[in-house]
Structures are given as structure tokens and as C-alpha cells.
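With one protein chain removed, the remaining protein chains of the complex are shown where they sit.
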Amino acid sequence: MSLTLLVIFVILFLLGVPLAVSLGVGVIGTMLIYDIPLNLLPQMMLSSMNSFLLVAVPLFVLAGSVMAGGGISDRIFSAAQVLFGRYRGGLGHVNIVASAVFGGISGSSVADVVSLGKIEIKAMTDRKYPRAYAAATTMATSTLSSVIPPSILIIIAASTAGVSVGAALAGGLGPAAVLIVVLMVVNYIVSVRKNYGEVTRTRFKRGLGVVLASIPALGGPVVILVGMFGGAFTPTEAAAIAVFYSLLVGAFVYRDMKWRDMPKMIVDAGLTSGTILFIAMVANVATYIFTIDGLPARVSDWVLSMTTSPIIVMLLMGLILVFIGTVMDIVAAILLTIPVLMPAALAAGVDPIHFVVFLVASLSIGLVTPPVGVALFATSYVSKLPMEVIVRAAVPHYTVMFVALAILAVFPELITWPAELLTDR
Amino acid sequence: DEEQPEGEGEVESQTLRMAIGDPAASSVGVTADHFAEEVAERTGGSIEIETHPDGTLFGGDQNAAVNLLGNGTLDCTIISTSVYASFDARMNAMSLPYLFDDEEQFTEYLQGEPGQELLDSLESEGIKGIQMLTRTPRHITNSVRPIEEPSDLDGITIRVPQNELWVNFFGSLGANPTPMDFTEVYTALQTGTIDAQENPLEVPVNNRFFEVQDYLSLTEHIRDGYVLGCNQDLWESLEAEQQEAMTEAAENTFEFRIEDDQRDVEETLASLEEEGVNVNELTSEAKQEFQDAAEEVYPQFSSLVGEEFFETTLEYVGR
């Protein structure tokens, strides 16, 4: 069943049919062949979008447009250029840090790409980074949003696995730190070797002005972080707050905001999100087929037949999870793989918190990996570059992210240490 | 070739998919597995039930599960009566706050005429309701103070399902009932966006809410049940003996569930107290106060349940 689905899917997308349609026709074909009621199709599409969490996607898209239209992002990245522009790859580093901060808020790789990504790519290309490299950096850094607390995905994974949510959230700091380090190293090396990005020095007085002007813009994340950790609103609600704050600053502080642009921004937010989430709608139906086919169970049996060394088991699982992350909706993937893969991991002696956090990190890397990463689509969408161009530019990023995964597989302390430090586990 | 005469020789075994929304280790998961074992045994293996937990067969959307069950995409499910309330308002009746005097009355209600009427009502949706199942009552957890009497709820921001029963009841007690997606509840409790949540005991336990909640008050304020149901057409396609075996297996599961829940609750409470959670029960006077407060808002629920069944239910419990 799973094989039929995947074969139809691959043939169609190689013929240039949109990926979501290819997957959808793969699903329909499989249902017809194996006599599964087609009623499933509209019902699962409806239930995939019956989610308050996903509401953050259009709202963050809108926040991104308002920040761009209201002159907020310009000021942030001008200030960043003043502060970091003297270093090779400075804006690339800013891109990474921005995702750690904003992405940490949105908790969603896709939201990170569609809101911040557009701004980041523009800022980087304006300062003479190739568009493909800017897109690749933006895409790779979106993985941070899935692991930096508060990560909704880690909460779901920890509760599904029955481990401490607090410890797992804290454990997410491990992969976040490792990813930040390796991505910064890659950015530095690539920028230096290929001479990417403008190196500029600004005179102190002018620079001070630019930095001061960016303070209201930088107030956004501060307001959101304080409000969120202070309990005024939840991570999803933060998306709406981000829109309101950006509107206020853009309209009344910088006065760059043109109200007549608003309708277009609002319509685009709906259009962009619906287009990006189409794959999630169809993936929900595909999940049904993978489930009744027992695909995850077969994968797990196969893993344990290969080895029982915890390190090798984790390395293998990392590969499997990255693959699953590319073809399946991430929440569905969490729900499906934990019950099936976790017993195998525990049997091999892996720490449960280590497993849960590692699982989310692997799946989030799957989101940016071809052929079907949702965050990869989103990057392609906002950068208006073909996926293969981004993928080629991101080869160094993929390489180090896989190295990072391997490091996280081999050194459980990277995850269990912050978990123990920050909770009384 | 002629088909093999039925009843003689090997009857082909049939596999039914049972979809549930909770994890395999949850009380519904255990219940589903028990039912599966009973059915296998009582049908001599002619019906095998395969449990699919975590809502993976209906995208985690329980309303979708009801539709899929009705149109035959899913074979069987165990789904809460509060989900069915979106399809038939009468299912709301058992969730009137402080409706039942005790566990026994609740059990009788489900097993008795009202429960049967609810099961029969599912036929119009293409569902054969085989058996009502109990669920443990809902309690309040919070991080402010123990809830010992109604006035303790004053000013407490509590996450509730989006249903008038909860909203009006908690609102009338001076609390601030607020809707929130379940996946955000842990973080919201942690950061203080909300003070409290209310659910059957196993929910805060399985979702680790006690990492961020100090008080558990055994308020038993609202109850709901579960419906063990299968697709109607599928049910009718079964042999009479198979139907009988499934019915008996379901009745057995009803008893199993009550025992299993009781054992679970005792163990859970003991371990929570050990972990330092402040657990309090309501005194009988306090319970009476809650009950009186609840009855004051009952008139608001008549249309929510449907007048006729509302009266039937109140009469049945003697209110």
C-alpha cells in the first residue's frame, strides 16, 4: 500500500505535477486499488486544518508583510548591518539569531520562513549575498524554531511519549545550541571563501543613529517574549500580537505603513498560507494509509534486526526520521513514530528524554529536506526560487545539520544535561 | 465453484479497525484492547479487532471520526459523548454539572433507559451504538489555591471546553472560563496565562500538568461517558451469533472499565500525593453548595439538551 502510494507520487512529481497534487493522486490511486473508501479524502483534509495552532501561519505571514511594509524590517537589518556588517557573513549570522529569537516564538518552521524569511532574504540580497544562499540560510535556520522553547512540537512529543514536558522543553536547548553553532560555522566559512556579502564600516555617529532608530522595531520581540513568558498570551496568540505591534510601530512611529497596502497584505496572507498548507492537508490522508499499512512498525522491526547498539540505533533512527519528516506532516509523524520507534530505542538503552528531543530535531530537519519538506516549499515560495536551486545552495547546511544530528545521537548529554539542569528531573 | 457452506469448516476471519483518540496506554486504549480480546475469544477468532490509537485514523479530529464511522470508513470507535453532542444535543444531558448523586447513579443512567435512548439515537447517523462506557469525573487543577467551596473559584482563569455547560456553570461561580486549544494548555499553565484547567484525572496526569500545577481538587463537577460503536451497515452484515458475542464482549468491557478506572484512580492519587501535589476532596456540605449553585443554572441548559430529554434526565436522577 505505502509503496503504491509512493510510486504514483514520485512519478507524478517528476512529471512536473505540483507535489501536493501528486501526493493526493497517489492517495486516491492507492485507495482505489486497495478498496479504501474515498470518503476519507475530504474528511481528512478538513480535519488537518481543524487546528488552532496552524492559525499562527497566516498571522505570522501577515506580521512579516506588515513588518516589511511598515519599514520595521529595514530598520532591524540596517542596524544589524551597522553592528555586524564589518564581519564577513555578518547578516548570515543575524539570520540565524533572528530565527532563534522569532522562531522560538512562533514554534513553527513554516511560520518562521514565511514571516521572517521574506525579510531575511531581502536584507541579505540587498547586501550582495546571492539569493540562493540567502534562501538556503533562511531555510536551514528555520529548524531552530521547532526545537527552541517553547516548542509546541516538543510538548506534543513529550506528552505522547509520557515523559516530562518541562524536561523535554529544556532538553530542546541542546539541539538548538548545536544547530546554532554549526550553522554559524558554515555561514562563516562559505561567506569568507566565496566572498559573499558586503563588508561595510559605518562611522560611529551615523551608526548610532541607525541603531537607535531600530529600537522600536526591536521592541517587537521583546514585547512578545515578555508577554508570552509573563503569561499574557500563548505562542499562537503571539502571532496576532506581532501583527498589532508591527502595525502600531509601522503606522505611528516610523509612518512608513501605507494603509492602502493593507488589503493586499491581508489577502496574500490567506493565499500564501493556503498554498503552503495544501501539502499538510493531503499528508493527513496519506498518514491514514501508512498507518493501516503498518509502515512504522515494519521500519522499527527492521532497525532492531540490524543492531542493538544505542548509538547506531539512534543514528539509524535519525535517518529514518529525517525521511519521514520529508514525506509526512510533522505532528502526525510525531504521533505515529513515538509509539513505534520508542520501544526499540528504550530496548537499546536510550534515555527517553534524549529520544523525544532527538526525534523532534530529526523531523524538523526532514521539513527542510527534499523532496517534500514543507519548510523547503515555504522557502521556495517566499524566495521565488526553484527548489533545486535552494537545495543545491544548501548542501553545506544539510551537511552540517546531519553532522549535528550525528553529534546529538552520539552524545545524549547534550540533551539530558540542560534537561536535568533546568528541571528537577 | 460453490461457496463453502457457512457454519461448517473454517469461517473466514474478519479484521475490524477500531480507532481511538487517546494513546494506547490510556484508559480508553486499555479498554479497547480488552474489548478486542473479549471479542476474539467470544467469536472464536472469527472477528479480530485491531486498535489504532492516537487518533491517527481520523487526523486527531474526533468529530471527523464520527462522520467516518457513519459512512463506513472506520469500522468501530470509542468516542466521548461530548463529541457526539455536536451531532445530537441529547448527549449533553449527562454532562449537566453535579447531575448525579454518586458513581452508582451515573452507572445506572448509562446502563438504563436514558443510556439506551442515546445509543439508539445514533442509528440516524449510520452508527450502531453497542455500549455506553463510563468515564471518571472531571476535577479541577490549578496553581492558586485548593478549591474547597464555590467561592474559591472567584477570579480564577480556567480553561474549559467551548460548551455552554462549562462556560455558564463556571461563569456563574465567578471564575473566568476561557477557551484554549488543548496543545497550548501546558505552556499556558506554566506561564500563568491561565490558572486552572479541568479534566478527568488521567488527562492532567498523562499530559504532565502537575509539573506546573500545585493543587488538585476532586470536585467531580461534570461527567461524560464514552460510546463504543461500530458502523451500522457493518454491524448488520455480521452473523447473529457474532452480534451477540460483540454485545456480550461490550457488556463485559463496561464492567472491566469501572474496575480498571477505580484501581487507576487510587494508584494515581497515591503517587500524586507522593510527588507533593496538594490534593483535596470536597466536604459533603461543600458538595451540596456546588450542587445548589449548579441547579440554579440548569434552566439555561434546557434548550441546549432539548426540553424533552432534559426533563427525562432530571426526573431519572430525581431533581
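Per-chain residue numbering starts at 1, and chain names A and B are given in the order in which the chains are listed.
Simple rule for what comes next: a residue touches a chain if its C-beta (ideal position, glycine included) is under 8 Å from a C-beta of that chain, and two chains touch if they have at least 3 such contacts.
Note that in this section contacts and distances are computed from a predicted model.
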Practice problem: Refer to UniProt and select, among "Peptide/nickel transport system substrate-binding protein", "TRAP transporter small permease", "NH(3)-dependent NAD(+) synthetase" or "Cell division protein FtsX", the name of the complex member that is left out. | Solution: "TRAP transporter small permease"
Exercise. For the chain that is not shown, enumerate the shown chains it touches in the whole assembly.
Key: A, B
Quiz item: Which of B:Asn176, B:Gln243 or B:Thr312 touches the chain that is not shown?
Solution: B:Asn176
Self-check item: Full-complex contact with the absent chain, from A:Ser2, A:Ser362 or A:Ser380
Solution: A:Ser380
Practice problem: With the full complex in mind, choose from A:Leu91, A:Ala140, A:Ala269 or A:Val299 the residue touching the hidden chain. | Solution: A:Ala269
Self-check item: Residue of A:Val55, A:Val97, A:Ile311 or A:Leu422 in touch with the missing chain, whole complex considered
Solution: A:Val55
Practice problem: With the full complex in mind, choose from A:Val97, A:Ile189, A:Val210 or A:Ala240 the residue touching the hidden chain. | Solution: A:Ala240
Exercise. Just the residue numbers, please: which parts of chain A touch the chain that's not shown?
Key: 12-22, 24-25, 28, 38-39, 41-43, 45-46, 49-52, 54-55, 58-59, 62, 122, 125, 130-132, 232-233, 236-237, 239-241, 243-244, 260, 263-264, 266-275, 277-279, 281, 371, 377, 380-381, 383-389
Quiz item: Which parts of chain B are in contact with the chain that was left out?
Solution: 63, 66-67, 70-71, 82, 85-88, 124-125, 155, 157, 160-164, 167, 176-181, 193-194
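By our rule, only the chains that are shown with their structure count from here on.
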Quiz item: chain A touches which residues of chain B in the complex?
Solution: 17, 23-25, 52-61, 63-64, 67-68, 71-73, 180-181, 183-184, 186-188, 190-193, 206-208, 211-212
Self-check item: Contacting residues of chain A [partner chain B, same complex]
Solution: 36-37, 39-40, 43-44, 46-48, 50-53, 150, 152, 155-156, 158-160, 162, 164-166, 228-236, 284, 287-288, 291-292, 331-332, 335-336, 339, 423
